[in-house]
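Would you mind keeping the following structure in view while I ask a few things?
What follows is chain A.
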Amino acid sequence: MDLNALAFWTFSTLAVLSAIYVVFGKNIVYTVLALVSTLIMVSGLFFTLGAELVGALQILIYAVAIVVFYVLVISTVPEYKGKTVDGKYMLLSIPFGFILFLELAYVALYGAWQSATGIFDERVINEIGNSKAIGTLLFTKYLFPFEVASLILLVAMIGAIIIGRKKEDVHQEA
Partner candidate 1 sequence: MTFEFEPASFPWLTISILLPLIAAAILFFLDKKWAKPISIVVSAIVFAISTWMLFAYDYSSYKIQFYEKYVWIPQFGVSYEVGVDALSLTMYWLTALSFLISFIWSTNIKKRVKEYFIAFLVLEAACIGVFVAWDLVFFYIFWEAMLIPMFLIIGVWGYAERIYAATKFFIYTFFGSLFLLLGVVGLYVYQYFHYGKLSTSYFDLINLNLPFNLEIIFFLLLALGFAIKVPMWPFHTWLPAAHVQAPTAGSVILAAVLLKMGTYGFVRFSVPWFPEASKYFMPVMFTLGVIAIIYTAMMAIAQTHIKRVIAYSSVSHMGFVTLGTFALNMEGMNGAIITMISHGLTSAALFLAAGWIYERAHSYEMKDLGGMARYVPVFATFFMISVMASVGLPGLSGFVGEFLALLGTFKQSILFAALAGSALVLGAAYTLRLYHNTMFVEDEIDEEKKHKWRQLKDLTASEFLAFFPLIVLMFIIGIYPKWWIDLINNTSAAILSKVLGG
Partner candidate 2 sequence: MENLNYLWIIPFSPLIASIIIGIFGFKFLKEPLSGIVAVIGVAISAVAAVIGFLHVHEHGGHYDLKLFTWMPLGDYNITVSLLWDPLSALMSCVVTVISTFIFIFATGYMRGEPGYPRFFAYLSLFVFMMLMLTLSDNLVQLFFGWEGVGLVSYLLIGYYHNKRSAVNAAFESFIVNRVGDWSFLIGVLLAFVVFGTLDYLDIFAKLPEAGYWTITAIALLLFGGAVGKSAQIPLHIWLPNAMEGPTPVSALIHAATMVAAGVYMVARLMPIFASSSVALDTVLYIGTASAFVAATIGLVQNDIKRIIAYSTMSQLGYMFAAEGLGRFIDGMFHLTSHATFKALLFLAAGSVLIGVHHILNIWKMGQLRKYMPITAATFLVGALSLAGIPPFAGFFSKDPIIEAAYHINWVVWLFLWIGAGLTAFYIFRLYFLVFEDGDHLDPHIKKHVHESPWNMTMPLIVLAAATTVLGFFREFFFEYLRPVLDPRAMPDSYAPEATKKLMEEGLSRAEHVHIPEDAIEFLIESLTSPLGILTLLTALAGIFAAYLIYQKQVISYKWLGETFRPLYNLFYNRWYFDHFYYAVFVRGYLKLSKFLWYVGDKLIIDGIVDGSGKLAVWTGHKLALTQTGRISAYVLQMLIAMAIFLGLFLLIK
């Protein structure tokens, strides 16, 4: 078993375990931490795969920025008292989830995935580096979606502000 495989199994096992805690865990703060753990494990997988930029972003945006949001919200919302998991929904969701997983796994394993049709083979990546390749493409071909994505963030920001703000701010006619 080479290092790569070891990394995969480690990261993936940990990711799944933390994900399971995210789904079933009791303590909400730990849940968020488990999410962070999952995200970090996933980013570890990215690194294993050689996608350093995405891996880094994953940790930066996700594991830090977004999780901070959550922590903030959790801190404003007093600790949740009820049961964390609803048993009667587990009854159906787990078997069917399992079936769906089997189906997805079947698709994943038997899908005739294309390989090596792109231009960024190892030689190219080695030459210019993953980050540069992504950056170039992102700011040329995918510039338009990127701009739209910024719009999305703008909208989300405005939305979060409007929805989250206190009542008194409803403005009057000038």
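Keep in mind how these were chosen: all candidates are chains of the complex that A comes from, given by their letters.
One rule holds for everything that comes next: contacts are C-beta pairs under 8 Å (C-beta built on N, C-alpha and C of every residue); 3 or more make two chains touch, one makes a residue touch a chain; residues count from 1.
Keep in mind that this is a model prediction, so the values were computed, not measured.
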Touching partner of chain A in this complex, picked from 1 or 2: 2
Partner candidate 2, residues of chain A touching it in the complex: 86, 89, 92-93, 96-97, 99-100, 103-104, 106-107
